[in-house]
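Please find one structure pasted underneath; my questions will follow.
A single protein chain has been omitted; all remaining protein chains appear in their positions.
Chain nomenclature is as follows: A, B and C, assigned in order of appearance, with residue numbering initiated at 1 for each chain independently.
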Amino acid sequence: MHPITTVHYLALSAALLLIGTVGVLTRRNIVIILMSIELILNAVNINLITFSRIWHNMDGQIFAIFVITDAVAEAAVGLGILIALFRNKETVLADEIDLLKW
Amino acid sequence: MDQHLLSIVLLTPLAGLLVLLFIPAKSRNLIRVWANLAGLAGFLISLPLVWRFQTGVPGYQFEERADWIPTLGAHYHLGMDGISLLLVMLTTLMGFLSILSSWNAIQDRMKEYYAMFLLLQTGMIGVFLSLDFFLFYVFWELVLVPMYFIIGVWGGPRKLYAAIKFFLYTLAGSVLMLLGILTLYFQHFKQFGFYTFEIADLMKTDLTLGMQQWVFWAFFLGFAIKVPMFPFHTWLPDAHVEAPTAGSVILAAVLLKMGTYGFLRFSLPLLPRASMDKTIVEVLAVLSIVGIIYGALVSLMQQDWKKLVAYSSVSHLGFCTLGIFSMNPNGIAGSVLQQINHGISTGMLFLVIGVIYERRHTREISEYGGLAHVMPRFAVIFAIAMLSSAGLPLLNGFIGEFTILQGAFEANRAWAAFAVTGVILGAAYLLWLYQRTMLGQVTNGKNLGLPDMSFREVAVFVPLIAWAIWIGVYPKPYFEILREPVREIVERVRPGYFQARGQGPGGVPAVAAGRGQVAAAEPPAPGPRPPAPAGGDR
Amino acid sequence: MLIDTTLFYLFAALALGGGIFTITRRNAVHSAISLIVSLLGVAGLYLLQQAEFLFAVQIVLYVGGIMVLFLFVIMLVNLDLAAKERQFNKQWLVALAAVAAVAAEIAYFIYRGKDAFHIAEPTMVLAPPALGNTEALADTLFSEYLLPFELVSILLLVAVVGSVVMAKKRI
Partner (left out) sequence: MSQFYTSTDHFTIIPAVMLALFGCAILLFDFLIFPDPRQRKYLLIFVALAEGFTGFALYRQTEWLMVNGQTSLTGFGGSVTVDGFGIFFNWIFVIAALIVSVVSYRYLEISGEHHGEYYGLILFAQSGMYFLATGTDLITLFIGLELMALTFYVMVGFLRTDKRSNEAAMKYLLLGAFSSGFLVYGFSLMYGMAGSTKLAAVAEAIRERPLWDPVVFLALATTSVGLLFKISAAPFHMWAPDAYEGAPTTVTAYLAVASKAASIAFLLRIFMGPFLSAKEVWEPILSVVAVLTMTVGNLAAINQTNIKRLLAYSSISHAGYMLLGLVAGNETGLKGIAVYVMVYTFMNLGAFLVVVALRRQNIIGEDLDDIAGLMQKSPGYAVLMLIFLLSLAGIPPTAGFLGKYYIFLALIQTGHFTLAVVATLYVAVAIYYYFKIVRSMFARESTEKAPLATSAGLRLALGVSGVLTLAIGLYPEPFLRMAQTSLLR
């Protein structure tokens, strides 16, 4: 069995990034799109942690903390907007939001 | 006074505009009177230029120069030579007359209308006075906006289409011209290490032929669309037909001249090698000739009075560009004079149409006929305008066209031969127009009760007719005014041109050339011409 | 060694599998639960990379905080209706094609670049850091990254204000 190298981690993170991207681009349900964005941010974090490990410094891990914090903030605001939208429109489907052209 | 004369001429309409803005829109008469006063003042103030101008002195006069944007090397630099003098006088006069002619024609949104006119006036004068390319470009573009509004708000049924077409065409040309300017500007920087838009400095730039050609075509697009030269003329009929009378007048009389002036002031002196390039000269001459003949042929077929005159402009401007690209003193001097002539005669023609349009509200030629019986004064004035445009001897058009033909003949006989057909066709469509509208019996009952021209209406024409006759009978002062600037241009484009002909740079033979025209003015026989070797001197 | 490798593949499978389930489930609650699985897998990877503090953060903040938020909203806005609808938008095929292109690109670059990361060394042989992970992290955070740390407080304030403004019926 090969030892696990950086490239393994990078490949994993890239795969997660792509899964998230597919989710954002193809799903109609806004909640799931938001979750897909979380997947993308996790891919980023895997990268950061791996690099942090390689470089023997903490910068990457700290960056990851900030990314997580940002994910929290984005999710909070996003869900807030979703509630406001739902209150007016009763839908959570992204492409039914069609008052404005997509 | 003298050192700020040009600024005063330039800013008078603008000052008039500023005061106008404070007149309440309701006092319509006050607005009209004030606008006319401002126009008149603009003209009167420009008169001292004429007698203070020193004929036969090379270079620019009344120069004013101040730093404007040092970072860019742009200056507020005004100056005047013979060519600008004539064009500025044409502008101030035509501007005033167009304002005067709008007295009854414009009834709604008067204040905006006159404001636009005064703004336009400033822009046009600025174009002819700027000696700094940046300043020139600003004025050049400034002209577009008021003209857009004059066509687009007070025009005919398809005014919005015509207005935006005018704007887009000329804008597309001028932004490409801007690229040419910037190329030149940057090349100058590379050679001299400082940025400047001064024409005099830019002239020192040494460009490779390829670069010159590049820039030349960029300038060409800007100027040729404005003139308009043949393939770029399609905006012109629309703009002319839809514009209100005064708009057509100022468009034909002055705005188009900005293009030809651009060629003379910028293309030729700044890019002498490209200008003498065989291909370029031939292409432009051929385009001019095609314009002359095409314009005339299309004019022959028009059913609309105004459209006919519009296409005749294409033809006449073809003469002007042909004269320029003959690249000899006769051609260029003739071209400048023809620009003035075209301003006068086509201006008159549009005013004539305005007079009749105010009465009948139609421009269909078939609607008219036999008007001479009903409106004798009108018939006389129209006849003079028509004949001046057609180039009858003793009137202005003849002198211009003849000198251009002379220049074209010197450059290339074939050009002259083709251009002459344009003259003949020109006479044909104008005379036919006159015959269809003025002569014969009154066929349409609606024309019977038309009132003849009022005193104000006649007054508009008087100065123009006087000027037309003056140029036609005694053009010598004009050629003298033009002698130096034309000599400079030719010397710049074809160094050694005068020496090769045994003429010192003093320009004695140019006077002879001037006399030549005078002599030629009486019978169309070749007078004592300058000793130019016949035919292909290029 | 073997155990690390096995653990890596396990966590990777959790992360990816959870991710794929997240974006394919019809029911948003199932998606959310798959996402939790995925996040836990990622947390495991953090642990493998000796980022213990982040492991904790991931569990507490992400799995605890964000996911609860998600579930809460899912309950609130009643997604039953949405679950019956078509799940993928009309341009999903185009999107997939685009993503496939990007995927090929990324794969190519990672493959080509694996030497460029002069770091294609095994990741498991390392001297333990001088300080404990959390301590070292705090040390850096409060010295070098003090500014972003303070800045992020405004970010969170905005998030609070923003979600209140958005979600509250009357302000």
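We take it that a residue touches a chain if its C-beta (ideal position, glycine included) is under 8 Å from a C-beta of that chain, and two chains touch if they have at least 3 such contacts.
Computed from a predicted model, the values in this text were never measured in an experiment.
Visitor: In the intact complex, which of the presented chains make contact with the chain not displayed?
Guide: Contacts of the unshown chain, counting the full complex: A, B, C.
Visitor: Please identify which residue in B:A105, B:L176 or B:V473 touches the non-displayed chain.
Guide: Selected residue, touching the omitted chain: B:L176.
Visitor: State which residues belonging to subunit B touch the missing partner chain.
Guide: 68-72, 112, 137-138, 141-142, 144-145, 148-149, 152-153, 159-160, 164, 167-168, 171-172, 175-176, 178-179, 182-183, 185-186
Visitor: On subunit A, what residues meet the omitted chain?
Guide: Its contact residues with the unshown chain are 17, 20-21, 24, 30, 33-34, 37, 40-41, 43-44, 47-48, 50-51, 54-55, 57, 59-60, 62-63, 66-67, 70, 73-74, 77-78, 80-82, 84-85, 88-89, 94, 97, 99-102.
Visitor: Can you list, in ascending order, the subunit C residues touching the missing chain?
Guide: Residues in contact with the chain left out: 105-106, 108-110, 112-113, 116-117, 119, 142-148, 151-152, 154-155, 157-159, 161-162, 165-166, 171.
Basically, only the chains that are shown with their structure count from here on.
Visitor: Mind checking the centre-to-centre distance between subunit A and subunit B? Centres are C-alpha means, answer in whole Å.
Guide: Inter-chain centre distance comes to 66 Å.
Visitor: From the mean C-alpha coordinate of subunit B to that of subunit C, what's the distance rounded to whole Å?
Guide: Computed from C-alpha means, the inter-chain centre distance equals 72 Å.
Visitor: In whole angstrom, what separates the CA-based centres of subunit A and subunit C?
Guide: 6
Visitor: Two or more other chains in contact with one residue: find those residues in subunit B.
Guide: Subunit B, residues with two or more chain partners: not present.
Visitor: Can you list the residues on subunit A that touch subunit C in the complex?
Guide: Per the stated touch rule, the residues are 1-12, 14-23, 25-29, 31-32, 34-36, 38-39, 42, 45-46, 49-50, 52-54, 56-59, 61-62, 64-66, 68-77, 79-84, 86-87, 91-95.
Visitor: Which subunit C residues qualify as touching subunit A in the complex?
Guide: By the definition above, subunit C touches subunit A via 1-2, 4-5, 8, 12, 15-16, 19-20, 22-23, 25, 28, 31-32, 35, 38-39, 42, 45-46, 49-51, 53-54, 57-58, 61-62, 65-66, 69-70, 73-74, 76-77, 79, 82, 85-92, 95-96, 98-99, 102-103, 106-107, 110, 114, 117, 119-124, 126, 129, 133, 136-137, 139-141, 144-145, 148, 152, 155-156, 158-160, 162-167, 169.
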